[in-house]
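Missing here is one protein chain; the remaining ones are kept as they sit in the complex.
Labels run A, B and C following the written order; every chain starts at residue 1.
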Amino acid sequence: MKRYDLIVVGAGPAGLSAAVEAAKYGLKVVVFDENANPGGQLFKQVHKFFGSKEHKAKIRGFRIGSQLLEEANNLGVEVVLNATVAGLFQDKEITVRIKDSIQHYKGDAILVATGAAENMVPFKGWTLPGVIGAGAAQTMMNLHGVVPGQKILMLGSGNVGLVVSYQLLQAGCEVVALVDAAPKIGGYGVHAAKLARTGVPFYLSHTIIKAEGTDCVTGVTIAEVDKTWKTIPGTAKSLAVDTICLAVGLSPMAQLLKMAGCIMEDNPKKGGQVPVCNAYGETSLRGVFVAGDVSGVEEASSAMIEGRIAGIAAAEYLGYIDKAVLTEVAEALESALSSLRQGMFAVENRGKNIEKTDEGYVVSQHLLKKGYFQDAEVEKYPGVTRQPGVHAVIECSQNIPCNPCQDACPRHCIKIGDKITSLPVVDETANCSGCGMCVAACSGQAIFLVNEGYEAGYASITIPYEFLPLPGEGDRGWALDRGGSKVCAAEVVKVQTAPVFDHTSLLTIKVPVAMAMKARFFKEDNCHA
Amino acid sequence: MHKCTEVIIIGGGIIGAATAYYLALQGIKVVVLEKSDNIGDGGSSRNGGGVRQSGRDPRELPLAMYGVQNIWPTLSDELGMDVEYVKEGNLRLGKTEQHLNILRNLTKRCVDLGLDVRMIEAQEAREICPYLSDEVIGASWCPTDGHANPLLATLAFYRKARALGTEFITGENVLEIKKIKGRARQVITANGIYEGETIILAAGYDSRKILGTVGLDVPMTKISLEVLVTEAQPKMFGQMLGTAMADFYGHQSKHGSFVFGGSSGFEDTNKNNGTPITASITAPCICRGIMKYFPLLKDVKIVRTWAGWADISADKIPVISPVEEVPGLIVACGFTGHGFGIAPTVGLLVAQLASGVKPVLDLAEFRYDRFKAKI
Amino acid sequence: MHNVNNRSRDIGEFVPAEDDELLICRCEEITKGEIRRAIHDGMFTLTEIRRYLRTGMGLCQGQTCGKLVKEIAARELGLVLSELGNASSRVPMRPIEMKVFGNEKEPGENA
Partner (left out) sequence: MNSRIKEHPILGKIEKGRRVTFSHDGNIIEGFEGEPISAALKAAGVMVHRHTQKYGAPRGIFCAIGRCTDCVMVVDGKPNIRTCITPLAEGMIVETQYGVSAKSTNKAEGMA
């Protein structure tokens, strides 16, 4: 039977990272994936990733996919696509459906990196066409170039719900409402803020009562819920939508491992049923490893590091490297992994009500409830300063693992320090050149350049802009505040695009100076508005 | 924990559940102990669902015929849920003259015992089931055979017995039967001791180990059998199907999916890793077998496969027997892969044995001590 | 697991609920009420519910409803999710046509 040192199931971030790492140590590796394209969910991710710059932060997901694939190809990893692994059998044998046949393979080691599946939530009418998973929305618009609908309700305020909502806006859809039964936003505040400033309304403590329509969704009824998740009478509200997107979490897709007889555990912190495994991702079956969401749902950045650790562990298991090498390399990766797992969104903090940052700053309840800060709150954060000339205003208020802004600034105006989850601090003594590198580098689109001395009575604000059509210099329109309301007339005075910004354009608008700390988005004034 | 009752049944499969039901009907207090977390997790839920008389060993045939005549037709009504019993006959197919000879022999044995079964030509077979391939040259045909849903039949007996007051305990691994003052009396599990006036052992292959604790043995082995299930299809045919060579067997379920069992030839030597996981080569082999007989099914998708252990007795028929040397013990095991169709009959008979009623059928052929050396 | 073991354990009467008509298993069109009733009929494990009602036995093999059924069962039985175990997973992971499943080829052989 055809045998490989390592068979990887799943060509997503974890699987490809593992394959790359194992191949570096000389293992003969094959990767099977059921999809026509490799990269798992990466190729659907058009946003810039969080994390540390050493681990691919500020790079857009689909580019990370291409990079990993190129590395794998260069190292001689065989990546077989349209190859559905049908089963994992005794003696580390797998069967794979390739075209119109079933083929048998054996691996001296096997790594299962099958990722996660979307959770779903039932409500009246949830089987109607037009109710879809958030992943489906991403697949349709970002892979197939077709929008799932025109007017969309997103259920779920975790990072997936927030990110996909933003992607829907980018694809030209209207996000009519972002709804979550929880009383506060589950995902990163910066993701929420970039939606809120475009005018997407947040309905926290709300639930879907029913999807309306006979043949497909024509509307939705939502209502407010109390602390026990019961709907509050009299709060029902109808919204005209043609699509309801569900983003209510992910569950590890561990069926192959269960089938093979791995010892499994139910672990709500990992998103459901996962194989029991050691620090290197080895399951209860010797030589069968796991990495990525299948062993516990996390961000793609963690999945890539887990994949690398498992790849190295497989190399050690098969005698390609000594235990000492494994220990050393894995230690460095584990420390990177543990730094990603810190901060207020760390697994152990799930469900906790965190009121202050590590530094002692109060977390904005308005941000958690509405998606944006109240004006008065902003200035207390260390990234927000008032300075005479042009300077960065970083509206980043939560301890999330992300630090590209620190290195983006050539003048070292921005400091995060060694702890990747620390809030960025703007150094008032450093001298901002207004280059905008930080604005484009921030995956959360939370950095703005503000110049209150732009010209007499006017301030300039440079905002990250990722929509089409791109306004031109001299265009006039409205400045929107953090909540998406029009606050004043604005004029575009500069539009910068550059390869280094990677499709984040920098739009500089001119507003009355009083609006310098209010205006955060621009809306073109077309005659139909 | 120490618990007393009238009857303890070891094994919560269809035999155990059916026996419990017939005992409960008489108001007898029963406790059923099942090792698995699920009711009916062994052969009861892992079989092709045949309710078949044809092809049976003559010793077993009366049990099958009794069930078809007296129990199966009204079972759904009796148990209050649809067990999907369908009585549209059994076709056993042959593709070669050698196959037909096998079928003729099987048929003759059953005809001699009064069963309506006969050999038919290919054309008649195709009139009964129009989807057969041209390779089929003949078949045996038993119009009163049929099939039912083993999952539902097992759970239906369980559900009704439970509603009538039978206690079912799952996850209860029986370690030992213990004689007290000369009678089988105690059943010892990892969690405690159960006491009963009568102990019925219906634990599939595991019965052998438990029998050993009272100094008995039934010569049997176990083999892993596999079945595949397809996506639902429009209704095509209602017959139970088999072949002379046992390439495959099965039927189309009420739901529309086809349920087909078969073999790779390695059933008795498959490695046992503790979980009944399927072997990588079996389902493909079953698929090839099916397509030879039903080329039309080639585009139908397989949605799952499963494996199960069958307890195979040395002479291929079960042990259904009181054990005089261990008074109070009744054994029902060794069903050899064809226990489902006769399970209701067996449940009735074992319940009769346990309650001291003369069984409606003679059980002499099924004695536990029938196994003798060949010379 | 001991909590689900005694099948005569009192889990209370079946009380109809407002959302009993909610479809849970999309493939086999099984409602929440049917699942809750099955539990009161003695189907205390996910495997038994599955065999009794066909939840998770459709084309998607329970990938959509698995978690939902488990949550309903846990609530009805008064258990936490981890006490309930899981239904099994089966080969093949995705539906495969019989002609493909039966067509075993050596790797590299032109498929």
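Here, contacts are C-beta pairs under 8 Å (C-beta built on N, C-alpha and C of every residue); 3 or more make two chains touch, one makes a residue touch a chain.
Everything quoted here is computed from the prediction, not taken from an experiment.
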> Which of the displayed chains are touched by the chain that has been omitted?
Replying inline: A, B, C
>> In the whole complex, not just what's shown, which of A:G10, A:G87, A:G135 or A:G444 touches the removed chain?
In response: A:G135
> Given the contact definition stated above, which residue among B:D299, B:E325 or B:D369 touches the chain not shown here?
Replying inline: B:D299
> With respect to the chain omitted from the figure, which of A:V147, A:V325, A:C435 or A:C488 is a touching residue?
Replying inline: A:V147
> Among A:E54, A:D215, A:E348 or A:D418, which residue is in touch with the absent chain?
Replying inline: A:D215
>> For review purposes, identify every residue of chain C that touches the missing chain, sorted by number.
In response: 26-29, 58-60, 63-64, 94-95
> What chain A residues would touch the chain not displayed?
Replying inline: 34-36, 46, 60, 62, 117-118, 127-133, 135-137, 139-142, 144-150, 170-172, 214-216, 466-468, 470, 503
> Going by the touch rule given at the top, which residues of chain B touch the chain that is not shown?
Replying inline: 131, 231-236, 256, 296-297, 299-301
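Here, only the chains that are shown with their structure count from here on.
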> For chain A and chain B, what's the span in angstrom between their mean Cα positions?
Replying inline: 53
>> I'd like to verify one number: the distance from the centre of chain A to the centre of chain C, where each centre is the average of its C-alpha atoms, in whole angstrom.
In response: 31
>> If I count partner chains per residue in chain A, which residues reach a count of at least 2?
In response: 87, 89, 95, 102, 104, 259
> Where does chain B touch two or more other chains at once, residue-wise?
Replying inline: 278, 281, 284
> Across the complex, what residues on chain A touch chain B?
Replying inline: 87, 89-90, 93, 95, 102, 104, 259-261
> Given the complex with chain C, which residues does chain A contribute to the contact?
Replying inline: 2, 34, 84-87, 89, 95, 97-105, 117, 119-124, 126-127, 251, 253, 255-256, 258-259, 264-266, 268, 272-273
>> Show me the residue ranges of chain C that touch chain A in the complex, using the header's touch definition.
In response: 22-24, 26, 32, 61, 63-65, 67-68, 81-82, 86, 88-94, 96, 99-109, 111
